[in-house]
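Note that this complex is displayed minus one protein chain, with the remaining chains in position.
Read from first to last, the chains carry the letters A, B and C; within each, the first residue is number 1.
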């Protein structure tokens, strides 16, 4: 492994490794034999950690990854004729290779959105054909928090979505692959973010916030889907036999606020990056930088040369908008180094 | 965590933790940023490690767990009208909560077997209704190696199954959750076990042999299903974003023979346990102890008292047969301690 | 079309054409335009006809065929982790090409049975792993009435199955492709057969009892699955646009007792056939002839020559048992002609 290949880059927060405390937590949990599949004390403690943050009624189910969290949560709650209303670039709609359709057998109704955010009016516009057997029946609303373009729903916006969902008998699901970054951005605790907003179920991200692997499907309150969850998780191949190794990481993440610390750092690095690159002539910040993603419009000619030096994704080729993500381990030096490279390349092509 | 709760027991080899070298491998791989989803050097190296053992044509796809390995391998190779012939207590048939049926949409044809082993005659007996659209069409044969009752198919037996499968246009899949234990039992290398036997695809176990988590779907030779594998793995929620942490473990497992060392130790402990308990009056070894499982018939009255002291599973309640598994970390002391407990409890109930 | 090719044979009751009154009903219903998909008066009347026979709470959903009826009924009632307990030669298990598994995504637990009949003890023996996420959870019991070997569950037997199902929270479904033959065999009305036995849902056969095509999924009483049925039927491609043509046939079948008349005739012809062939030396009636099927053990050498003359299926090749079905249009002459052929061929090979 060369230094080059492991330099911090800005392609994705999942390109980071694991936070050292995760390795420590795993090493500590690696003592002797314990029951498999979650029947161990590590799992009980990690569930308890969620309850301390979300209230005593919360339930958490650990899974391997974000694909699993989203698909299991929605499939447990829905029947196949029930569709999921989502923003058109929802991860579950565009980045799962159709895994939701295959496993849940149901349809996604993807709605074009601005700034990545679905509105109650968007939801209402999709409440069509209710009771008509020719049409799929809306069964859930899902939004990503933070959004796929790095913006953050306010508490009021989330509650309004929950309201329109519940008034119409729909489940309200939050894809929280970056939920910690959202809590930091809004400066709220998780109870405010997930309980007071009436979220029904949240895919609570771990991997992008410092875990080796692992996400949690979290129900803040009792819900009929809870009865189905254990089976849906197993059918979805998301039940870890050595679950203690996911649970111990979540325990370490949630206790003593590491989840918030990691996310706060990543958010700060994104702000810094946005300040630096926003000041470069020819670069325009495309969406408000509210969490740990910076979306920037570059001169089209700059993208390819910069990608030859650094790894990152083009978000919207037509608009020449690229995506840069920061992580818990991104340093100020990394940011400056990267911003310098952007400035240089952009200057060269202008 | 009390000492009691983490004492080595014999319930399952997945109740063990991780081998220390796995933790070391993860720590080493935790340097800086690398591409996600397998586009990293750790993954390339681990695939290379498989090629060194299986030949240059081998392909390996890392997944999270054994459920995922089996279901993805079979779903990638089959269409939904193609059924899988398997022994009636195949893991995929009885321990996946119907996950195969749900994800693959196909049928399992489960055949009652003796000593856990499917025979070519069993396969031939299921080749019915070929070409008749009312009937599912056999598309694959799957067997567990080691079997679910701790026995091991010989090389000749495997080759005969591959032959009958291939003569009839069927895929031959091996559920190798304990493939290392089988290689040790047969005293063969992996090339002999998986390539010379003409296995088409193997779910290569890591978790039960010392990993924190992680299995591999391994194709020893080119196969049409390879084209579908990347998509099937993603749809099955089995594509890890930080794949380096699975890959680095496999690399550490495969290089320098740790896979064999761990399995050999577990097998030895099972032999020792079988010797000890087989000598207890009232206990009968139910199946040949060829790998790391000991299946023993106990006096019915002994089971409940023993389970109050030690964690293990009843395999066949009617026959009063229980299952005890050894792991890479089971010590001779653990075995003697456990055998002593068995002897005492059995004596007390007689 | 030659006379030969359309001679009444005994291969299946679905080899018969349609009863003349069905053609008349269709012609009558063929007046002008009516709303599609069941929003017409013919459908309303046919549902009403079911209510007159089964009680005012009954609901009927018309579908195209028996595959559709069984799969839609079970898929509407179950979630994919819920398995269906059935006799091992249930039509849904062996004759649908895995369509149930594909559409419902769930598992069938097929139980070997004698005389085609599942018993409450068979059901109880499958109530394992309840609450264990590794295991599918039994969600329904299904039996065929008449059975696949031409026998008939008594009212007491059905009620006992319903009882064991309901005590354990399972749906009780009856595959009634030949439900009319069963009612005649038991000499009961449909209310006794389907309501007093506490059947939850019945696939009510039309095609084998004289319709051109068409079956009904009938719920004698309100059931939560009713809410899902309209969508499940549509998703299953079983919602006819010109539904009046199914409905009008059912109306004609149910009113004035044609359903019973047709079934009674077919049953009588089976009895006659059984008397005739049972008297032939070398032929043994394999199962009690209670409805419209005759299962007979022939001298093995007789089967092929007889099949060269007449079309019919071998039921159990090992036991040399063949299946002969009678239909609403089988005549006494047809029976005698067929029995004569059997006698001749059997004599020739002895």
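Quick notes on this one:
Convention: contacts are C-beta pairs under 8 Å (C-beta built on N, C-alpha and C of every residue); 3 or more make two chains touch, one makes a residue touch a chain.
All values derive from a computational prediction rather than experimental measurement.
Shown as candidates are A:19, A:33, A:89 or A:107; the residue that touches the absent chain is A:107. Between the chain not shown and the residues A:27, A:94 or A:226, the one that touches is A:94.
In the full complex, chain A makes contact with the omitted chain through residues 80-81, 83, 94-98, 101-102, 105-107, 133-136.
Not every partner is drawn; the one left out touches chain B at residues 37, 79-81, 105, 133-134, 137, 228, 230-235, 239. Mapped onto chain C, the footprint of the missing chain covers residues 1, 3, 5-9, 11-12, 14-18, 20, 23, 26-27, 29-36, 40-42, 64-68, 71-72, 96-99, 102-103, 207-208, 212-213, 231, 234-242, 244-245, 311, 327, 329.
Criterion: only the chains that are shown with their structure count from here on.
For the pair chain B and chain C, the distance between C-alpha centroids works out to 42 Å. Per-chain CA centroids place chain A at a distance of 50 Å from chain C. Averaged C-alpha coordinates put the centre of chain A at 33 Å from the centre of chain B. Within chain C, residues 80-81, 105, 133-134 each touch two or more of the remaining chains.
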